[in-house]
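Moving on, here comes subunit A:
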Amino acid sequence: MKMHHKLLTMITAAALTAGVASGAMAADPIKIGVAGAHSGDLASYGLPTVKAAELVIKDINAKGGINGAKVELLVEDDVCKPEVATNTATKLVSQKVNVVIGHICSGATKAALPIYRDAGVIVMSPSATNPDLTQSGDYPNFYRTIASDDAQARTEVDFAINNLKVKKIAVIHDKGDYGKGLAEFAKKFIEQSGGKAEVVLFEGVTPGAVDYSAVVQKIKRSGAEAVIFGGYHPEASKIVTQIRKKRMKTTFISDDGVKDDTFIKVAGKNAEGVYATGPADVSSNPLTKKYRDKHQKAYKAEPGAFFDNAVAATLALTNALAKAGSTDSAAIAKVLHTQDVATPFGDIRFDKKGDAIGVGFSMYQVKDGKYVQVQ
Partner candidate 1 sequence: MISFKDIQKGLLVSLWFVFLTFPLMVIKVNPIERVITWRWQNMGWVALGSFCYYLATKIYKARKLARQQQIKLGLIKERVDWGQRLLSERKIYLPVLIVVGLGFLIFPLVLSTYQTNIMVTALMYVVLGLGLNIVVGVAGLLDLGYVAFYAVGAYSYALLNMHYGLGFWTVLPIGGLLAASFGILLGFPVLRLRGDYLAIVTLGFGEIIRLILENWNSFSHGPSGISNIPRPGFLGLHLSLGHSITYMYYLMILMVLFTIFVVNRLQNSRIGRAWFALREDEIACQAMGIDKTRTKLTAFALGATWAGMVGVIFAAKTTFVNPASFTFLESAIILCIVVLGGMGSIIGVIVAALILILMPEYLRAFSDYRMLVFGAVLVIMMVFRPQGIIANVRRTYKIPDAIKPKLSRK
Partner candidate 2 sequence: MEPLLNIIGLTMDFGGIRALDSLDLRVRHGEIVALIGPNGAGKTTFFNCLTGIYKPSAGDLLLTPPGKGTRRLNGLKPNKVTQQGLARTFQNIRLFPNMTVLENVMIGRHCRTRAKVLGAIFRNHKTVLEEKEIVRLSLEILEKIGLADMYDEFAKNLPYGAQRRLEIARALATDPFMLLLDEPAAGMNPQETSELDDLITTIRDDGLSILLIEHDMKLVMSLSDYIFVLDYGKKIAEGTPEEIRNNPAVIKAYLGEDIDNA
(Lines give C-alpha, C1' and ligand atoms only; values in the text may rest on other atoms or scores of the structure.)
Protein backbone atom coordinates (compact mmCIF):
# COMPACT_ATOMS: atom_id res chain seq x y z
CA MET A 1 0.00 0.00 0.00
CA LYS A 2 2.67 2.35 0.99
CA MET A 3 4.61 1.55 -2.09
CA HIS A 4 1.60 2.18 -4.22
CA HIS A 5 1.09 5.51 -2.62
CA LYS A 6 4.71 6.34 -3.18
CA LEU A 7 4.56 5.37 -6.83
CA LEU A 8 1.58 7.55 -7.26
CA THR A 9 3.41 10.55 -5.93
CA MET A 10 6.31 9.74 -8.16
CA ILE A 11 4.03 10.01 -11.14
CA THR A 12 2.13 13.06 -10.03
CA ALA A 13 5.54 14.53 -9.35
CA ALA A 14 6.01 18.15 -8.40
CA ALA A 15 3.49 18.26 -5.58
CA LEU A 16 5.55 15.90 -3.46
CA THR A 17 7.29 18.47 -1.39
CA ALA A 18 5.30 21.55 -2.19
CA GLY A 19 2.38 19.90 -0.52
CA VAL A 20 4.10 20.03 2.81
CA ALA A 21 3.58 23.70 3.28
CA SER A 22 -0.06 23.87 2.31
CA GLY A 23 -2.25 24.49 5.32
CA ALA A 24 -2.43 21.65 7.77
CA MET A 25 -5.63 20.75 9.57
CA ALA A 26 -5.97 22.33 12.97
CA ALA A 27 -5.84 18.98 14.68
CA ASP A 28 -2.58 18.02 13.02
CA PRO A 29 0.40 18.74 15.24
CA ILE A 30 2.70 21.45 14.05
CA LYS A 31 6.18 20.13 13.47
CA ILE A 32 9.15 22.33 14.21
CA GLY A 33 12.56 21.04 13.29
CA VAL A 34 15.59 21.83 15.40
CA ALA A 35 18.81 21.18 13.55
CA GLY A 36 22.39 21.80 14.55
CA ALA A 37 25.45 20.22 16.08
CA HIS A 38 24.27 18.04 18.95
CA SER A 39 27.22 15.73 19.14
CA GLY A 40 30.92 15.93 18.43
CA ASP A 41 33.28 18.72 19.27
CA LEU A 42 30.89 21.54 18.35
CA ALA A 43 27.97 20.19 20.35
CA SER A 44 28.31 22.96 22.91
CA TYR A 45 27.21 25.47 20.26
CA GLY A 46 24.18 23.47 19.22
CA LEU A 47 22.69 21.97 22.37
CA PRO A 48 21.59 25.22 24.05
CA THR A 49 19.33 25.86 21.05
CA VAL A 50 17.62 22.52 21.57
CA LYS A 51 17.02 23.36 25.21
CA ALA A 52 15.71 26.81 24.36
CA ALA A 53 13.26 25.40 21.84
CA GLU A 54 12.12 22.73 24.27
CA LEU A 55 11.50 25.25 27.05
CA VAL A 56 9.52 27.60 24.84
CA ILE A 57 7.47 24.85 23.22
CA LYS A 58 6.68 23.35 26.60
CA ASP A 59 5.09 26.66 27.57
CA ILE A 60 3.15 26.88 24.36
CA ASN A 61 1.86 23.34 24.56
CA ALA A 62 0.89 23.90 28.17
CA LYS A 63 -1.31 26.74 26.95
CA GLY A 64 -2.97 24.53 24.39
CA GLY A 65 -0.58 24.82 21.48
CA ILE A 66 -0.81 27.06 18.45
CA ASN A 67 -4.39 27.67 17.35
CA GLY A 68 -5.35 24.45 19.03
CA ALA A 69 -2.61 22.36 17.43
CA LYS A 70 0.08 20.83 19.57
CA VAL A 71 3.63 21.60 18.65
CA GLU A 72 6.04 18.76 18.11
CA LEU A 73 9.82 19.20 17.99
CA LEU A 74 11.93 17.15 15.61
CA VAL A 75 15.50 17.39 16.80
CA GLU A 76 18.18 16.42 14.30
CA ASP A 77 21.95 16.44 14.57
CA ASP A 78 24.12 17.76 11.74
CA VAL A 79 27.49 17.76 13.56
CA CYS A 80 28.10 21.10 11.79
CA LYS A 81 29.11 19.25 8.66
CA PRO A 82 27.63 20.37 5.35
CA GLU A 83 27.34 16.85 4.00
CA VAL A 84 25.51 15.66 7.10
CA ALA A 85 23.36 18.78 7.13
CA THR A 86 21.89 17.84 3.76
CA ASN A 87 20.87 14.49 5.19
CA THR A 88 19.39 16.19 8.22
CA ALA A 89 17.46 18.63 6.07
CA THR A 90 16.18 15.86 3.83
CA LYS A 91 15.05 13.91 6.85
CA LEU A 92 13.20 16.89 8.28
CA VAL A 93 11.60 17.68 4.94
CA SER A 94 10.53 14.11 4.44
CA GLN A 95 8.99 14.18 7.91
CA LYS A 96 6.99 17.14 6.65
CA VAL A 97 8.35 19.67 9.04
CA ASN A 98 6.61 23.06 9.02
CA VAL A 99 9.42 25.34 10.07
CA VAL A 100 13.00 24.80 11.18
CA ILE A 101 15.11 26.39 13.88
CA GLY A 102 18.73 26.08 12.80
CA HIS A 103 21.21 25.26 11.58
CA ILE A 104 23.98 26.34 13.88
CA CYS A 105 27.04 26.66 11.66
CA SER A 106 27.05 28.82 8.55
CA GLY A 107 28.55 26.11 6.32
CA ALA A 108 25.98 23.52 7.31
CA THR A 109 23.23 26.10 6.94
CA LYS A 110 24.35 26.94 3.43
CA ALA A 111 24.32 23.31 2.44
CA ALA A 112 20.91 22.65 3.94
CA LEU A 113 19.05 25.77 2.79
CA PRO A 114 18.46 24.82 -0.84
CA ILE A 115 16.66 21.69 0.34
CA TYR A 116 14.34 23.67 2.59
CA ARG A 117 13.92 26.30 -0.10
CA ASP A 118 12.77 23.74 -2.64
CA ALA A 119 10.37 22.32 -0.08
CA GLY A 120 9.10 25.77 0.89
CA VAL A 121 10.16 25.48 4.51
CA ILE A 122 11.07 28.57 6.49
CA VAL A 123 14.33 28.33 8.39
CA MET A 124 15.47 30.57 11.21
CA SER A 125 18.97 30.30 12.61
CA PRO A 126 19.97 31.55 16.04
CA SER A 127 23.65 31.57 15.19
CA ALA A 128 24.62 31.42 11.51
CA THR A 129 26.24 34.79 10.95
CA ASN A 130 27.65 34.50 7.44
CA PRO A 131 26.49 37.64 5.57
CA ASP A 132 25.83 35.76 2.31
CA LEU A 133 23.00 33.86 3.89
CA THR A 134 20.76 36.89 3.85
CA GLN A 135 22.53 39.24 1.49
CA SER A 136 23.00 37.03 -1.52
CA GLY A 137 19.26 36.77 -2.08
CA ASP A 138 19.64 33.06 -2.78
CA TYR A 139 17.69 31.97 0.25
CA PRO A 140 14.38 33.84 0.57
CA ASN A 141 13.28 31.25 3.13
CA PHE A 142 16.07 32.13 5.55
CA TYR A 143 15.81 34.30 8.67
CA ARG A 144 18.04 34.79 11.65
CA THR A 145 17.95 36.23 15.13
CA ILE A 146 21.60 37.16 15.20
CA ALA A 147 23.33 39.97 13.40
CA SER A 148 25.59 39.07 10.54
CA ASP A 149 29.36 39.18 10.56
CA ASP A 150 29.63 42.39 8.61
CA ALA A 151 27.48 44.21 11.14
CA GLN A 152 29.79 42.94 13.83
CA ALA A 153 32.90 43.95 11.92
CA ARG A 154 31.36 47.35 11.35
CA THR A 155 30.81 47.77 15.10
CA GLU A 156 34.39 46.76 15.86
CA VAL A 157 35.94 49.04 13.27
CA ASP A 158 33.77 52.03 14.13
CA PHE A 159 34.60 51.58 17.77
CA ALA A 160 38.33 51.33 17.10
CA ILE A 161 38.40 54.38 14.85
CA ASN A 162 35.86 56.64 16.52
CA ASN A 163 36.10 55.77 20.19
CA LEU A 164 39.63 54.53 20.60
CA LYS A 165 41.00 56.78 17.85
CA VAL A 166 43.62 54.26 16.81
CA LYS A 167 45.42 54.79 13.51
CA LYS A 168 47.20 51.51 13.00
CA ILE A 169 45.27 48.29 13.25
CA ALA A 170 46.43 44.70 12.88
CA VAL A 171 43.71 42.33 11.70
CA ILE A 172 44.25 38.74 12.79
CA HIS A 173 42.02 35.75 12.16
CA ASP A 174 41.94 32.03 12.82
CA LYS A 175 41.54 30.97 9.14
CA GLY A 176 38.09 29.64 9.96
CA ASP A 177 34.83 30.31 8.22
CA TYR A 178 33.64 32.71 10.89
CA GLY A 179 36.90 34.35 11.89
CA LYS A 180 38.29 34.90 8.45
CA GLY A 181 35.00 36.21 7.10
CA LEU A 182 34.81 38.70 9.91
CA ALA A 183 38.43 39.76 9.51
CA GLU A 184 37.94 40.40 5.83
CA PHE A 185 35.01 42.67 6.51
CA ALA A 186 37.00 44.49 9.18
CA LYS A 187 39.81 45.00 6.72
CA LYS A 188 37.43 46.28 4.08
CA PHE A 189 35.77 48.73 6.46
CA ILE A 190 39.09 50.07 7.71
CA GLU A 191 40.26 50.61 4.16
CA GLN A 192 36.99 52.42 3.40
CA SER A 193 37.37 54.70 6.40
CA GLY A 194 38.99 57.34 4.25
CA GLY A 195 42.44 57.25 5.78
CA LYS A 196 41.33 57.53 9.38
CA ALA A 197 43.13 54.28 10.08
CA GLU A 198 45.16 51.73 8.17
CA VAL A 199 45.57 47.97 8.26
CA VAL A 200 49.19 47.36 9.15
CA LEU A 201 48.95 43.61 9.27
CA PHE A 202 46.47 41.06 7.98
CA GLU A 203 47.26 37.53 8.92
CA GLY A 204 45.81 34.19 9.91
CA VAL A 205 47.00 32.07 12.80
CA THR A 206 46.73 28.30 12.87
CA PRO A 207 44.32 27.04 15.50
CA GLY A 208 45.97 24.51 17.74
CA ALA A 209 49.52 25.61 17.00
CA VAL A 210 51.83 25.18 19.98
CA ASP A 211 52.98 28.75 20.14
CA TYR A 212 51.89 32.12 18.76
CA SER A 213 54.86 34.22 19.75
CA ALA A 214 56.09 34.69 16.19
CA VAL A 215 52.80 36.26 15.17
CA VAL A 216 52.82 38.36 18.30
CA GLN A 217 56.32 39.61 17.45
CA LYS A 218 55.00 40.51 14.06
CA ILE A 219 52.17 42.51 15.60
CA LYS A 220 54.70 44.26 17.75
CA ARG A 221 56.87 45.13 14.80
CA SER A 222 53.96 46.37 12.74
CA GLY A 223 53.46 49.07 15.35
CA ALA A 224 49.76 48.36 15.57
CA GLU A 225 47.93 50.19 18.32
CA ALA A 226 45.07 47.78 18.22
CA VAL A 227 44.46 44.23 17.13
CA ILE A 228 41.12 43.20 15.69
CA PHE A 229 40.82 39.46 16.00
CA GLY A 230 38.31 37.31 14.19
CA GLY A 231 37.84 33.89 15.69
CA TYR A 232 37.00 32.05 18.87
CA HIS A 233 38.15 32.40 22.45
CA PRO A 234 40.78 29.62 22.64
CA GLU A 235 43.00 31.35 20.09
CA ALA A 236 42.11 34.78 21.40
CA SER A 237 43.21 33.95 24.90
CA LYS A 238 46.48 32.47 23.65
CA ILE A 239 47.25 35.58 21.62
CA VAL A 240 46.26 38.00 24.36
CA THR A 241 48.33 36.10 26.89
CA GLN A 242 51.38 36.20 24.68
CA ILE A 243 50.89 39.86 23.91
CA ARG A 244 50.82 40.65 27.61
CA LYS A 245 53.72 38.35 28.31
CA LYS A 246 55.74 40.38 25.86
CA ARG A 247 54.70 43.43 27.90
CA MET A 248 52.93 44.98 24.93
CA LYS A 249 50.09 47.40 25.53
CA THR A 250 48.28 46.80 22.25
CA THR A 251 44.51 47.06 22.55
CA PHE A 252 42.73 43.83 21.74
CA ILE A 253 39.34 43.97 20.07
CA SER A 254 37.46 40.88 19.18
CA ASP A 255 34.12 39.38 18.38
CA ASP A 256 31.19 37.45 19.66
CA GLY A 257 33.20 34.23 19.65
CA VAL A 258 35.38 35.78 22.34
CA LYS A 259 32.64 37.47 24.32
CA ASP A 260 32.30 34.41 26.45
CA ASP A 261 33.02 34.14 30.13
CA THR A 262 35.30 31.19 29.43
CA PHE A 263 37.64 33.61 27.70
CA ILE A 264 38.02 35.69 30.85
CA LYS A 265 38.56 32.63 32.98
CA VAL A 266 41.12 31.12 30.65
CA ALA A 267 43.04 34.31 30.00
CA GLY A 268 42.78 35.43 33.63
CA LYS A 269 44.31 38.81 34.39
CA ASN A 270 45.50 39.13 30.81
CA ALA A 271 41.88 39.47 29.74
CA GLU A 272 41.54 42.80 31.55
CA GLY A 273 40.80 45.62 29.14
CA VAL A 274 40.00 43.41 26.17
CA TYR A 275 37.11 44.62 24.02
CA ALA A 276 34.65 42.27 22.43
CA THR A 277 31.42 42.79 20.54
CA GLY A 278 28.38 40.86 21.53
CA PRO A 279 24.62 41.06 21.36
CA ALA A 280 23.26 44.01 23.27
CA ASP A 281 22.94 43.26 26.96
CA VAL A 282 19.44 41.94 27.36
CA SER A 283 19.71 40.46 30.82
CA SER A 284 17.18 42.96 32.15
CA ASN A 285 14.57 41.98 29.59
CA PRO A 286 11.80 40.02 31.34
CA LEU A 287 11.66 37.36 28.62
CA THR A 288 15.37 36.79 28.83
CA LYS A 289 15.13 36.46 32.56
CA LYS A 290 12.18 34.14 32.36
CA TYR A 291 13.86 31.65 30.10
CA ARG A 292 17.25 31.84 31.72
CA ASP A 293 15.57 31.08 35.05
CA LYS A 294 13.66 28.19 33.53
CA HIS A 295 16.89 26.80 32.13
CA GLN A 296 18.57 27.17 35.49
CA LYS A 297 15.72 25.35 37.11
CA ALA A 298 15.52 22.55 34.58
CA TYR A 299 19.21 21.86 34.06
CA LYS A 300 20.90 23.37 37.10
CA ALA A 301 23.32 25.18 34.84
CA GLU A 302 23.77 28.47 33.04
CA PRO A 303 22.40 28.42 29.50
CA GLY A 304 25.08 28.09 26.85
CA ALA A 305 25.88 29.79 23.57
CA PHE A 306 23.09 31.36 21.49
CA PHE A 307 20.45 30.47 24.05
CA ASP A 308 18.77 33.87 23.93
CA ASN A 309 18.91 33.91 20.14
CA ALA A 310 17.31 30.50 20.04
CA VAL A 311 14.55 31.56 22.41
CA ALA A 312 13.96 34.56 20.16
CA ALA A 313 13.85 32.37 17.07
CA THR A 314 11.39 29.95 18.62
CA LEU A 315 9.17 32.76 19.83
CA ALA A 316 9.27 34.52 16.49
CA LEU A 317 8.40 31.38 14.56
CA THR A 318 5.63 30.22 16.86
CA ASN A 319 4.20 33.72 16.90
CA ALA A 320 4.21 33.84 13.13
CA LEU A 321 2.57 30.42 12.94
CA ALA A 322 -0.11 31.54 15.30
CA LYS A 323 -0.78 34.89 13.63
CA ALA A 324 -0.70 33.44 10.14
CA GLY A 325 -3.30 30.93 11.19
CA SER A 326 -1.85 28.38 8.84
CA THR A 327 1.41 26.65 8.08
CA ASP A 328 1.61 28.22 4.65
CA SER A 329 5.09 29.62 4.29
CA ALA A 330 4.03 32.76 2.47
CA ALA A 331 1.64 33.60 5.28
CA ILE A 332 4.29 32.95 7.90
CA ALA A 333 6.80 35.05 6.02
CA LYS A 334 4.36 37.91 5.85
CA VAL A 335 3.93 37.91 9.62
CA LEU A 336 7.66 37.70 10.18
CA HIS A 337 8.22 40.73 7.99
CA THR A 338 5.35 42.88 9.16
CA GLN A 339 4.51 42.21 12.79
CA ASP A 340 6.62 42.77 15.86
CA VAL A 341 7.14 39.93 18.26
CA ALA A 342 8.35 40.15 21.84
CA THR A 343 11.66 38.33 22.29
CA PRO A 344 14.60 38.48 24.69
CA PHE A 345 15.98 41.18 22.38
CA GLY A 346 12.89 43.32 22.67
CA ASP A 347 10.24 43.64 19.99
CA ILE A 348 11.66 42.56 16.69
CA ARG A 349 10.61 41.96 13.13
CA PHE A 350 12.59 40.90 10.08
CA ASP A 351 13.75 42.98 7.15
CA LYS A 352 13.33 41.97 3.52
CA LYS A 353 16.52 39.96 3.51
CA GLY A 354 15.63 38.04 6.64
CA ASP A 355 17.82 39.77 9.20
CA ALA A 356 16.17 40.69 12.47
CA ILE A 357 15.67 44.43 12.85
CA GLY A 358 16.79 45.59 16.23
CA VAL A 359 19.22 42.78 16.91
CA GLY A 360 22.61 44.35 16.78
CA PHE A 361 25.93 44.38 18.49
CA SER A 362 27.31 46.42 21.31
CA MET A 363 30.85 46.74 22.53
CA TYR A 364 31.92 45.19 25.81
CA GLN A 365 35.09 45.47 27.80
CA VAL A 366 36.54 43.18 30.43
CA LYS A 367 36.63 45.03 33.73
CA ASP A 368 37.48 43.25 36.97
CA GLY A 369 36.89 39.86 35.44
CA LYS A 370 33.52 40.69 33.86
CA TYR A 371 32.27 41.88 30.50
CA VAL A 372 30.81 45.32 30.94
CA GLN A 373 28.96 47.07 28.17
CA VAL A 374 30.78 50.15 26.90
CA GLN A 375 28.49 53.15 26.70
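On the choice of candidates, all candidates are chains of the complex that A comes from, given by their letters.
By definition in this document, a contact is a pair of C-beta atoms (placed from the backbone, for glycine too) under 8 Å apart; a residue touches a chain by one contact, two chains touch by 3 or more; residues count from 1.
Computed from a predicted model, the values in this text were never measured in an experiment.
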For subunit A in this complex, identify the touching candidate from 1 or 2. 1
Interfacial residue positions of subunit A with respect to candidate 1 in the complex: 2-3, 6-7, 9-10, 13-14, 16-18, 39-40, 77, 79, 81-83, 86-87, 90-91, 93-95, 106-107, 110-111, 114-115, 118-119, 130, 132, 138, 175-177, 180-181, 184, 204, 262, 265-266
